[in-house]
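Shown here: the complex without one of its protein chains, the others still in place.
Going by the order they are written in, the chains are A and B; count residues from 1 in each one.
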Amino acid sequence: MLYLMAITAGVLFAAGIFMILRRSMVKVLVGILLLGYAANLLLFNAAPLMRGVPPLIDPIYGVPAEYADPVPQALILTAIVISFSVTAFAVVLIRRAYAVTGTGDLDNMHCTDIPCESEEILSDLEDEII
Amino acid sequence: MQRSIILPVATRFLMPLMLVFSIFLLLRGHNEVGGGFVGGLVAASALMLYAISTSPSALWRLLPLDPRFIAGIGLLISLFSGFIPLFYEKPFMTGIWIETPLPVLGKIGTPTLFDLGVYVLVIGVVVWILLEFAEDE
Partner (left out) sequence: MTALSITILAGFLIAILAPFLTRLMKHRAAFVLALYPLAVVIQLLALQRDTLTAPSIQFPWVPSMGLWMTFTLDGLGFLMAMLIAGIGTLVILYGGEYLRDDPHLERFFLWVIIFMASMLGVVTSGNALVLFVFWELTSISSFFLIGYKFEYESARAAAWQALLVTGAGGLAMLAGLVLLGQITGSFEINQWMQNPNLVQESALAPAAFILILLSAMTKSAQFPFHFWLPNAMEAPTPVSAYLHSATMVKAGVYLLARLFPVLGGLALWNQVVPWVGLLTLVGGAMLALGQTDLKKLLAYTTVSSLGGMVFLLGLGTPLAVKSAMLFLLAHALYKGTLFLVAGGVDHSAGSRDIRKLGKLAKLMPFTTLAAGLAALSMAGIPPLIGFISKEYVYESTYYYSNLPYILTGLAVLANVANVAVAGWVGIRPFWQQPEQKDEDLHPHKESVWLWIPPLVLAITGLFMGVFIQGAAQTWVAASTSAVLQEITKVKFSLWHGITPMLLLSIFTLIIGIVVYLTSRTLIPRLAACWKKLSSVGPNIFYSRSMRAFLSVAGWQTKILQSGYLRYYIITIIVTTVTLAVITLATRYGNLPNPQWTQPRFYDVIFIVIIIISALLVTRAESRLATITLLGAIGFSIAILFLLYSAPDLAMVQFAVETLTVILFVLVIYQLPKYTKTNYPIHANALNIIVSVAGGIMMAGLMLLTSAIPSNSTLAPYFMENSLPLAKGHNVVNVILVDFRGLDTLGEITVLMIAAIGVFALLGLKKGSKGGGNS
């Protein structure tokens, strides 16, 4: 199972990285989501995988002899909820960027925040310091 | 567009059930599977189901408070629960418990209150975000 999980996480990572390298903003967001899944799986597998032994304390028998590690679970639980809000935020960001720039292509946005001719800024700075 | 009748009718029964279920999840969360996060998410899903089957503005009317306030109140409840131990001269966020279990609720203490805060906040945040989206259309 572990090997299968490792392969799954590996594929998710690879797909996530591939998507994040795309030019479309939406695809970059999809890449981030895939990376989130992959990271959760990675964390989940940090402790030995066990079936049918959730980390619950039995009211009668107390601490079970075998139990799944609760620590990664607690970590992943909040990560999932946060990833939802991050997704929401990213979606809004993309939406606004699209509305403002009229493009969903990152390469076309390249020159929207700073002038592409950074030479000018540099030479100004040079005059200033010397 | 003609609206389907099935969804609104189903929602009328489903939503209260889901809300009750979410509270159930919240309350038993400390001892069984469940908790504030899940409870809040389930409750938010219930509310969103309602919004989708009727309209976002119907959800606005249904909610007793602006979701922004709900989220804020949730955060304040959680924060407040952390300050309670200070009155007992214990460090911030130490768990304080009422020794005798209450009927229905079971044992309660500051972590229960904290979980309640999480529950309320998650409802508020999720409904807030989704309503923003819904109304943006």
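Just so it is clear, a contact is a pair of C-beta atoms (placed from the backbone, for glycine too) under 8 Å apart; a residue touches a chain by one contact, two chains touch by 3 or more.
The shown structure was predicted, so the numbers you read here are calculated from the model rather than taken from an experiment.
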Hidden partner chain, residues of subunit B it touches: 25, 29-38, 41-42, 44-45, 48, 52, 56-57, 59-61, 63-66, 68, 71-72, 74-75, 78-79, 82, 92-93, 95, 97, 107, 109, 111-112, 114-115, 117-118, 121-122, 124-126, 128-130, 132-137
Interface residues of subunit A (partner: the chain not displayed): 1-28, 30, 33-34, 37-38, 40-42, 44-59, 62-63, 67-71, 73-74, 76-78, 80-89, 91-96, 98, 103-107, 110, 114, 118-119, 122, 125-130
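Please note the rule applied: only the chains that are shown with their structure count from here on.
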Chain centre separation (subunit A, subunit B; CA means) in Å: 26
Complex contact set, residues of subunit B against subunit A: 31-33, 37, 41, 122, 125-126, 129, 132-133, 136
Subunit B partner contacts - residues on subunit A that touch it in the complex: 54, 56, 59, 77-78, 81, 84-85, 88, 91-92, 95
